[in-house]
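Every protein chain except one is present and positioned as in the full complex.
The letters A, B and C name the chains in turn, as written, and every chain counts its residues from 1.
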Amino acid sequence: MKDRGMEVFILGCLIPLVLGAFALAIRRPRIAPWVAAFGVWLGCGIAAVPVIRALVGSVPPSLQIAWNMPGGSLTFGLDGLSAFFCLPILLVSPLAALYGCQYLAHEKKPLGSVSFFYNVLTASMLLLLAARNGLLFLVLWEVMAISSFFLVVFDDEHAHVREAGWTYLVASHLGTGALLVLFALLGKQANSLDFSLMARAALSPTMAGILFVLAVIGFGTKAGFIPLHVWLPEAHPAAPSHVSALMSGVMIKTGVYGLLRILTMLGHPSAAWGWTLVIIGLISGILGVAFALAQHDLKRLLAYHSVENIGIIALGIGAGLLGLAWNQPVLVVLGFGGGILHVLNHAVFKSLLFLGAGAVVHSTGTRDIDHLGGLIKSMRGTAVTFVIASAAISGLPPFNGFISEFLIYLAGFSGVRADAPGTVILAIAIGGGLAMIGGLAAACFAKAFGVVFLGEPRSSHATHAEEVSAAMRWPMAVLAAACLGIGLLAPAAVKLVLPAVQVVCSGSPNATSRVWEPGVPARAYEETPYGVTANASVTTAMASLMGVVQISTVLLLLAICLYLIRRYLPRGREETATGTWDCGYARPTARMQYTASSFAQPLTDLFKIFLGTRKQGTAPEGFFPQRATFETQTPDAAREHLFVPLFRLIDRALSPVRRMQHGRIHEYLLYIAIVLVLLLIWKAGSR
Amino acid sequence: MTIISVLLILSCLWLLGSSRLHVAIRVVAIQGVLLGVLPLVRSMGKIGFGVGVLGLSTIISKGILLPWLMSACLRLSGIRKEIEPFVGFGPSLLCGTALLGLAVWIADRLQLTQAQVPQVLLISSFFAILAGLFLMVTRRKAIMQSLAYLVMENGVYGVGVSMSLDFPFIVELGILLDVFVGVFLMGNLLFHLDREFEHLDADKLTELSDLSKSTPVLDAAEENA
Amino acid sequence: MMLLLLTILLPAAAGTASYFIRPHRWRRLLWGTVAALHLALSITAVLTIQAPPLDHWIGMDSLSAIFLVLTSLLFLGATVYGIGYVAREPVAGQMDFEDGSLFKNEPESVFTGGLLLLLAAMSLAILSRHLALQWVAIEATTLASAPLIYYHQNRRSLEAAWKYLILCSVGIAVALLGIFFLRMTIQDGSHDLTLAALLERAGTLNHKWLSTAFIFMLVGYGTKMGLAPLHTWLPDAHSEAPSPVSAMLSGALLNCAFLGILRVQQICTAAGMASFGGDLLILFGLLSMGLAGAFILRQADYKRMLAYSSVEHMGILALGVGLGGLGLFGSFLHAVNHSIVKAMLFLTAGNILSRFHTKDTMKIQGVCDALPISGALWITGFLAVTGSPPFGTFISEFTILRAVLAQGRWATAVLYVLFLLLAFVGMTGIVLRMALGKSEVNRVREPLTAVLPPMVFAVLALLLGVYLPGPLADRLHEAAQLLGGVGR
Partner (left out) sequence: MNALRWTLPLTAWVLSPLMLGIINRVKAFFAGRQGPSVWQLYYDLFKLLQKASVYSRSTSAVIRMGPSVVLACMALATTILPWGELRAPVTFVGDIILLAYLLGLARFATVLAALDTGSSFEGMGASREVQFAALAEPSFFLGMLVLVLHFGFSGLSKMVSEISFETWQTSGVLLTLVGCSWFILLLTENSRIPVDDPNTHLELTMIHEVMVLDYGGPDLAFILYAASLKMWIFAALVVNLVVPMHSLTPWWQAPIFLLGMVFVMILVGVVESILARLRLQQIPKVLIGSALLSLIALIVRLMG
């Protein structure tokens, strides 16, 4: 019986659409999100079957349906790379949908449209990953962008939400502009828009270079590389939390997927490509986390962290590309492996963080963390999941964040060879850069968790907070379990990544396509130098990961038993509670605690030149000062110094043209006469 | 043939020079009649049914009906003289002669050798087109603009006739009908313009333009710019 | 052959008749039936007539088939909208919301008659095979549409009508000169200016005269089509006219002028001068897109914004035809897509105007809140007109981009993409500011006639983006072959 994998996958993608449309139609608004959520669960369940089978090994044959658009054809396929990128969608989307139903329960606006567009977003992302034709890819790409735009502007009463929607739509469309030229050029080279033919097109190095730059710009806008990330910190906070969880955790990964898919078509990469991605990764990472440190809006802080994690992914992929260029298999396997695994890890803990932030915003009603504090006492469940996610995103051991960063470190250090200075520079970039990003991320999330959940409530918002309902806590619990699960089952996770790495390396001609095959004995790779050492590096990586997993489990057990010892040690003596040590100050208030900006002030001063933080406030004056205020804003540097002046420049350049339409009919008649005379002169000249 | 073309040139020069509008209407009427007669003279004797009807209908429409409409509009709006146009009357005449030279240069530039094309009619037609265009661009009064359009159409018609073009009868009639209805509509519009605006100056009709209002492109950028 | 004559004479007769029908109800009934009949006639004509016509004056090849069905479809939509629109217009005097002057509407019979005559003129222009006859028809469309523009008879629409009439008439006079020069290109002395005759003699046409004729007709019909430096009348005319009329002007009338240029380009390609015409068209195309983008950027009036977007899309059409090859297919597909989307947008703009009583984009907020259906249509139309994927316009714009790159014209490709993005950025600011947010005007039930036609057009635009119906695809490929383009 023909392997019906693809048909099942397409069916899985269409079910949410149908039920979404049904949700849009029904009159009673309260059940609309639940119907749509059921659609997402059903769809993802069905689609998960072919995806898992593709990952395990049996890739379903590609499906081809005729489509009479010029150059278009509905071809769908599911290889290792697409299947792996489907995982985060299939995991996060249903959970966020369930969370969303409860999150929007008290909303008075009709919920039909938001649940419909949520389903469209999920379905378009899944179909996008399976699309194997340029035109189809672009159509699905923009459907994804537009449906997420409608989700971002859901509560459009506030002016800043409209502004964020505008920035998001313009940025994503400019990115798509680059993609248009990219696919048109690729189509011209391979004179067909099908990915299979494009992969075989012979490209001259300069053309491949141009295509790479276009791909970085086009997909970088969606992924959020530093100069192109401007829309990210605007759009994600504006969207409802379960949507920003899906967007930040999963949608920006389609940018990474697109970049990798194009890389498979550009043939042998040059070292310059690897270096560009490494540099972008470093800048995005360090500046991303620096900006996150300076924020005191919880969701904006998390959005900047998406930029930082995309930087880490770019660093991994850059290392992989350099490995391909220098023909170093260990860099290729571990670099790409670490980068792509971080995609899954980031999807899990970032969506968990956004759901947690949503719970906080839902019960306190404000996003400014300087007004929160002490929420752990009233929102225990959310606090536990939030601290797990914070530890995971900072890359701390027992959790999944550490695994992918560990792989990238392994790539960097094991690739070092004294005679090749390039590898050393790469190792410095990864060693120094990633360590600094890890340190700053830990600082930022200590601040975020500490200021929001720990200490005394700083305002009335925080005191009246109460725990969110079960429907919101269960998805968070599942995601937290996933964080710990991937952390402790690292070797299995890496095995999942390797088919994707295999697909990415299939692009460059000299790398044999079989980097790693489950079950194939090592001897099979003897003949190619490339195969053997790649396989060897994978075995060492597996051994290291086993070591890490052992230590992590022992760490957990040890911590728990130490905690138990600690509780039963003073069984006789009772515990007393007093006030915190305040050096004998007469009237300590909750506002004297460390706030977000003060906590991060030493670090943000280091990055003063990039951040451009603006400090306003009235200093206390007189002998008995009444009131003093202090406030910091950190506008996005790229927006302030790059895009706003650029738009104003274009605007000023075009204004003289506008004087042409002045309303005087006589000059309009002159225009016609002048054009006629000019054309006649031009014709006489050319004849 | 040459007499008609000379009269055509004279009438255009007269239009360039004169400032009184009712005189201008009468000159345009004469031009209409001249053009009505032109095909009859052109075909020298074998006047077919089509050519006859065509000539007659041109004379009636351009010679009588349109001028009557224009003068009615003139009486209603009570305008006596063309106020100071962009290019004064004296300099207009100078420009007229320059345009005549240009028309001569264009006529011989085209080297119409193959058919026996009356050069002088071609020159006068091109001169009529250029004069019409010049009048339209320089005069302020809307009525003058419609008259200038009529002169330009006569010029184009003249070029057609001089190139010994004989379109099928319906097409010729269609062209004439279009021109007639065009000018008739302009007249109708002039009535409305006169009722709505107190003046009929075309150069004051500048309310529709993109200069005045403009919206900020980037709201956020505008505030803190 | 009879069918084609009927499509022209029926609306003409109905138009003249409706001048004299006093009772509104009867006249609207006539208007509706004629519109429906015209659509039925044109569809049967397209399906039945296979053989291209010989030397008759009225004939239908695949190019005119597309435009005829498109025009009658748009006219039906405008009619359904127009009947509701006219019924709601107050007969007594009303206050102009711009400058507060009092004005009275044109009598409804003149309006209906004008629209029907416009349809007749357009059908004649599309179906005529004799170039001079086509000229007469296009001039007739100008004359028929002029009184429609000053239907509201306030100061601004009168001024717009005056400029429209003067500029278009001068432009078309230049086109007439072009036709006379075209007559001179025929060496063997025959006076037959039908398309078939010209195409037969294409090899022997005198190239010097043909290029002059092409320039004159390009400038003439270009003014009527709204190509860049000649477009000055378009924003005034399309923004001041009542919505059904501006929908017809933007959707169908510009296509007729475009058809005029296509006929000349057809002759030029047959005579082997395709590159001469092509370069000019590409120049005008890019100029139109650039200028239109500049004006859209800070536009304060949303109907003028739509008019400028029409100028931009006419630029895209000219660019597509100028490229030849795949560009031709893209250009004709774009003509279909653009007409449908622009008609929908103008009708929705009409709804917004009738509810908010102002054209200033800064004063309008929360259209989606006040008029839910029109708001949704307004955003869908915006996404369609800027060429976002799920809609047909993206497919055609992408095909044109592929054509530009296929010919390796890097500068044109870069400019093309930049101007598209410029127009997008400009329109986003305006449309989103209007559509989103909370509106002070309370929500009201929108009349069905005002909402049905734009909804149908929206569904059509979406359909064209996802699936290209068979007959339309074949007609488009045949049309591309007519002008020497490649098929698939």
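Here, contacts are C-beta pairs under 8 Å (C-beta built on N, C-alpha and C of every residue); 3 or more make two chains touch, one makes a residue touch a chain.
Note that the structure is a prediction, hence the values are computed from the model and not measured.
Shown chains touched by the hidden chain across the complete assembly: A.
Listed residues A:Ile31, A:Leu396, A:Ala477 or A:Ile650: the one in touch with the omitted chain is A:Leu396. Remark: the omitted chain is touched by one listed residue; of A:Phe150, A:Trp166, A:Trp275 or A:Tyr409 this is A:Tyr409.
Across A:Gly365, A:Pro602, A:Pro620 or A:Pro645, the residue that sits in touch with the chain not pictured is A:Pro602. From the set A:Pro60, A:Gly323, A:Gly373 or A:Pro499, the residue in touch with the chain omitted from the display is A:Gly373, counting the whole complex. Listed residues A:Leu185, A:Ala314, A:Ala427 or A:Val538: the one in touch with the omitted chain is A:Ala427.
What subunit A contributes to its contact with the hidden chain is residues 373-374, 376-377, 383, 387, 391, 394-398, 402, 406, 409-410, 413-414, 416, 418, 421, 424, 427-428, 431-433, 435-436, 438-440, 442-443, 446-447, 449-451, 454-456, 540-541, 543-544, 546-548, 550-551, 554-555, 558-560, 562-563, 565-566, 569-570, 573-583, 588, 590, 592-594, 598-603, 606.
What we mean here is this: only the chains that are shown with their structure count from here on.
Averaging the CA coordinates per chain and comparing them to the mean over all protein CA atoms picks out C as nearest. Per-chain CA centroids place subunit A at a distance of 68 Å from subunit B. Computed from the mean C-alpha positions, the centre of subunit B lies at a distance of 28 Å from the centre of subunit C. Distance between chain centres (mean CA atoms), subunit A to subunit C: 44 Å. Among the residues of subunit B, those in touch with two or more other chains are 133, 136, 145, 202, 205, 207-208, 210, 214, 217-219. For subunit A, the set of residues touching two or more other chains reads 159, 647, 651, 658, 661, 663, 665, 669. On subunit C, the positions that touch subunit A within their shared complex are 162-163, 166-167, 170-171, 174, 208, 211-212, 215-216, 218-219, 223, 229-230, 232-233, 235-236, 280, 291, 293-295, 297-298, 326, 329-330, 333, 368, 383, 386, 388-390, 394-395, 398-399, 401-402, 405-406, 413, 417, 420-422, 424-425, 428-429, 432-433, 436-438, 465, 467-468, 470, 473, 488.
Subunit B contributes residues 112, 129, 133, 136, 142, 145-146, 149, 152-153, 156, 159-160, 163, 165-168, 170-171, 174-175, 177-178, 181-182, 185-186, 188-189, 192-193, 196-197, 202, 205, 207-208, 210, 213-219 to its touches with subunit C in the complex. On the subunit C side of its complex with subunit B, the touching residues are 99, 101, 103, 130, 132-133, 135-136, 139-140, 142-143, 146-147, 150, 153-156, 158-163, 165-166, 169-170, 173, 176-177, 180, 183-184, 191, 193, 235-236, 239-240, 295, 297-301, 304, 360-362, 425-426, 429-430, 433.
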